[in-house]
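So that we are looking at the same thing, I have put the structure below in structure tokens.
Only a single protein chain was left out; the remaining protein chains are all shown in position.
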Amino acid sequence: MATLAFLVLAALLVGSALAVVLHPNPVKSAMALVVTLFLLAVVFVLLEAHMIAALQIIVYAGAIMVLFLFVIMLLNLGDEEQRARPRRRVVVHGVAWAAGALLAVVLVRLVAGAPLGRPAPAPEGYGSAALVARSLFTDYVLPFELAGLLLLVAVIGPVVLAKRGR
Amino acid sequence: MWVDVGIAAAKAFAVVMLVLNMSLVLLWVERKGSALIQDRIGANRANVFGGLLPFNLGIINTLIADPIKLLTKEDLIPAGADRVLHFVAPFLAVFPVIVTFAAIPFGDVLVIGGRTIELQAAALDVGVLYVLAMSSLAVYGVVLGGWATNSRWSLLGAVRGSAQMISYEIALGLGLVAAIMTFGTLDLQEIARAQGAHLWGVVPLWGILYQPVAFLILLIAGFAESKRVPFDLPEGESELVAGYFTEYSGMKQAAFMLSDFAEVVVVAGLATTLFFGAWQVPFLARDGWHLPGGVFVAMPHLAVVALQIAAFTIKVFALCCFQILVRWTLPRYRYDHLMDLGWKWLLPIALANVVVTAVVVVLVA
Partner (left out) sequence: MLDQYIGVLLTFLFAGVIVAGMVSASALLAGRRHSPVKDEVFECGNPSSGPARGRFPVHFYLVAILFIVFDVEVVFLYPWAIVFRELGVPGLVAMGLFLGILAFGLFYEWKRGALAWE
């Protein structure tokens, strides 16, 4: 039952990810990415990481993709032009698909060959907000503060770039 | 197992119907309420049976004639508009808002036939985060709504609208953080249950006693999220025609309108759950009334459940009416003032509220 759910989910995920890459319209491509991220959050839920799933939607699908859409709209990106040279398109697609297939084969062999036993059952409360919080603010305080600094850079950078020359 | 799924389906359906029906009722309340406030009669022209009745029933107009009109209007899509996005945008405007209500508890527990049923469509451990997640998805309806129609004015309304929504989402989040700090859990049903205690045995310990500032922030941010007056410039009635949903007709426009009222219901539901004790009736516990002075009156379980659900509905409705009252009382904010309010006032105040709450709780407790 769980396997079936996961397979359906994985199929949908791969489908929407392909839509992101293959669709000529940038806005629809971005919306396909939103769907992909949402489905990824569902995968997190299946892995019992409830808080991370919610945060994935709040931050990634809800904030970052809005920024993507703003940029697409501000730059007025139109549909990807169909190149007048079909031969080049075939070459590009061929290389891309071949590289993807190679990566897939490598990953499958790595995972299938690894000596993974059955994973231990998740401890009680695994993935809950309280557990994540406790370890985040005790064991991982330093990365947390560094993340704060990174966010500060993210705040100051665009302001400097946008206001340059004014 | 199938019985459980059936029960969950019934609850999910009940919640969706609650939001939709309350939105419809609010539509009528808004029309008549605004008429009352503006000293006029309001919509009262639709008559049943073509003049047979000696009076006009305004409610028939709103609840029957209006939907019929909207259903039968031609679905116009401007040339150059993207047909797929033209469908997706109103869908994405309404769907996340309705779905948010799944995490909000509308009662305590219902014990039937040996089964204890939580009266909450989705008893999530991370209920508050779920609500926030769905609210952040509501922006896409606005953004795509303006983009899909290939109209410059719609796009302007859409970008302004989404910029407004995302600015106030932070303040909303911070207000919720302060409320969460008081209760120490993300589970909305736990928060509802925690508000059953009484101060000195008399005053119900509802969230608003702990966090009045957070309630105000939630309310103001909620107004901005639903783009209602005083923050309705993106919709800009009388300025941008209808802003980002100008080019939608028929049921697609109805969907955008519905998202407005559904958001009112959701904000009211959230505020009720966090600040007004959700389904709690003062002095009512699961087994009966525990009145001050030690008086105990036993009540049958179903009566308790009915009272609690009724209390929840009344509280939500009262907050919705309050939002409608505010809409017809305050003038509209200019856009730069609106953004100033969000970033320069609400955000610092909300942050300060969080810090003060934290310091007080840690140092005092």
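Things to note:
Labels A and B are assigned to the chains in the order they are written; within every chain, residues are numbered from 1.
In the analysis below, a residue touches a chain if its C-beta (ideal position, glycine included) is under 8 Å from a C-beta of that chain, and two chains touch if they have at least 3 such contacts.
The structure presented is a predicted model; accordingly, all values stated were derived computationally and were not measured.
Among B:12, B:35, B:306 or B:325, the one in contact with the hidden chain is B:12. As for the chain not pictured, it touches chain A at residues 45-46, 48, 51, 55, 58-59, 62-64, 66-67, 70-71, 73-74, 76, 129-130, 132-134, 136-138, 141, 144-145, 147-149, 151-152, 154-156, 158-159, 162-163.
Interface residues of chain B with the unshown chain, by the touch rule above, are 4-5, 8-9, 11-13, 15-16, 20, 70-76, 78-80, 87, 90-91, 94-95, 98-99, 101-102, 120-125, 128-130, 136, 149-155, 159, 163, 166-167, 169-170, 173-174, 177, 180-181, 184-186, 241, 246-247, 249-252, 254-255, 258, 335-336, 339-340, 343-344, 347-348, 351, 354-355, 358-359, 361-363, 365.
Keep in mind that, in the parts below, only the chains that are shown with their structure count from here on.
Distance between chain A and chain B, defined via averaged C-alpha coordinates, is recorded as 30 Å. Taken in their complex, chain B has these residues touching chain A: 82, 84-85, 88, 124-126, 129-130, 132-133, 136-137, 139-140, 143-144, 147, 155, 159, 162, 166, 186. Every residue of chain A that touches chain B in the complex is listed here, in rising order: 25, 27-28, 31, 34, 50-51, 54-55, 57-58, 61-63, 66, 69-70, 73, 128-129.
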